[in-house]
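A single protein chain has been removed from this complex, and every other one stays in its place.
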Amino acid sequence: MTIPLVISLFIYTVSVLLLTYIVVRGPTVSDKVLSADVALYTSSVILAITGIIIGSEAMAICTIILVLWAYALDLYFSKYLERGELGEQ
Amino acid sequence: MNNELLDNVLLTYVFYVLVATIGISLYGVIFKPHLTKKIISITIFSDSINLLAIFIGYKLYSIPPELKGMSNINEVLNRTVDPLPQALVLTAIVIGLAVTLFLIFISLQLFRLHGTLDLRKIKELRE
Amino acid sequence: MNSEYVVFILSLLVILTAIINLIGVLGFYRFKNFYLRLHAATVSTIGGAFYPLLVLSIIAFIEKEHYIGVSLLLSAFLILLLSPTGTHALARATYRKRIAIPEPLIGDKIKEEEASS
Partner (left out) sequence: MNKKLIVITSIVVFSFILAVYTNLTESLGPLGLDTRFLGKLYVYFTNHEDLRLSTASLEPVTAIVWDFRGLDTLYETTVFAMAIIAIYSLFRIDSLEEKGSLNSSFTIIPRLVTKILLPINIAIASTIAFHGSISPGGGFQAGSILAVVGVLFVVIFSYYALNAKSINPHRTLLFMSLGLIAIVVVTLIPLAFDVFFDNAYLIQNQPKLDSAFGYPKRVGGLVFGGSIGLFNIFEFIAVSFGFLTAFALLSIPEHVFKEKLRGEESLE
């Protein structure tokens, strides 16, 4: 069970590194936010695989937190683009 | 190179990379003129320090300090990591968060007062 | 049936989803503009993050770690719910601020709505 999970852990790490390059460079600012979003979802999968391998419950909870904050990042950025401020209508 | 020596080299490599990260973030805190970049550097600095503290408690081929899945307590005691640095870091993360929050609000107020966060321009404005 | 073989086959499926995720990430480099990259992001999140979390939660249930299994199932459900919504809001804001130009444009519903209202 462990060996295929470790292999998939490596593949996921490679894709997070590739996404980090887009986050730094990305042509437009929307691309940066989109790739940061995908990187957060992917790293939640990395946390889940690590939690399964070492049997830790705290890591499984952290996946939920990462997903929620990725969604908050999306909404915050699109509100900032449209209105220029957080609290306005 | 046998397996244990390779693991030790990788562990020590992480240690030196952390030291280098701390140096780079200190450079950012001191020399970058923009306040937001200073705050980002402080965040990276505190996170690297926390990781270094976790790293001190780490032991090669170890398990989390729980009884779950183990037969008796002696097996856990032989293979566990040190739980004390983890508890200290749990405290340090929250205090770092409080400091970051306070710095962000102060810089927001400064932005509303002066219209910029560049320290060189703020210095010109004050004169 | 022995449960170890089931877990092994399920963890092979996780490798498959990891490859799907990598293909989606390569799409970020290959596609030309933002609206086309949304497709790559969908491949990466649904194929590369929703399905492995589902498979991993099944593995956790087989190994009788119920707390991990429930929390992974919950986060898989949240990804299924939240990822398309966030991408929708992001794409709409990007279009209305004209940050990226939609290159192969067939129809434009947003412009029609704004013209009618």
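Labels A, B and C are assigned to the chains in the order they are written; within every chain, residues are numbered from 1.
Basically, a contact is a pair of C-beta atoms (placed from the backbone, for glycine too) under 8 Å apart; a residue touches a chain by one contact, two chains touch by 3 or more.
Since we're looking at a predicted model, the values are computed, not measured.
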item	value
Contact set of the excluded chain (shown chains only)	A, B, C
Hidden partner interface residues of chain A, rising order	57-58, 61, 64-65, 68-69, 71-72, 75-76, 78-79, 82-83, 85-89
Residues of chain C (touch criterion as defined above) contacting the omitted chain	67, 74, 78, 81-82, 85-86, 88-89, 92
Footprint left on chain B by the chain that the document does not show	5, 8-13, 15-17, 19-20, 24, 57-60, 62, 65-67, 73, 76-77, 80-84, 86-87, 90-91, 94-95, 97-99, 101-102, 105-106, 108-109, 112-113
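One rule holds for everything that comes next: only the chains that are shown with their structure count from here on.
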item	value
Computed distance of Cα centres, chain B from chain A, in Å	20
Residue ranges of chain C touching chain A (in the complex, touch as defined)	4, 7-8, 11-12, 14-15, 17-19, 21-22, 24-26, 28-29, 34, 37-38, 41, 44-45, 48-49, 52-53, 56, 59-60, 65, 67-68, 71-72, 74-75, 78-79, 82-83, 85-87, 89-90, 92-94, 96-97, 99-100
Sites on chain A touched by chain C in the complex	1, 4-5, 7-8, 11-12, 14-15, 18-19, 22, 27-31, 33-35, 37-38, 41-42, 44-45, 48-49, 51-52, 55, 57, 60-61, 63-64, 67-68, 70-71, 73-75, 77-79, 81-82
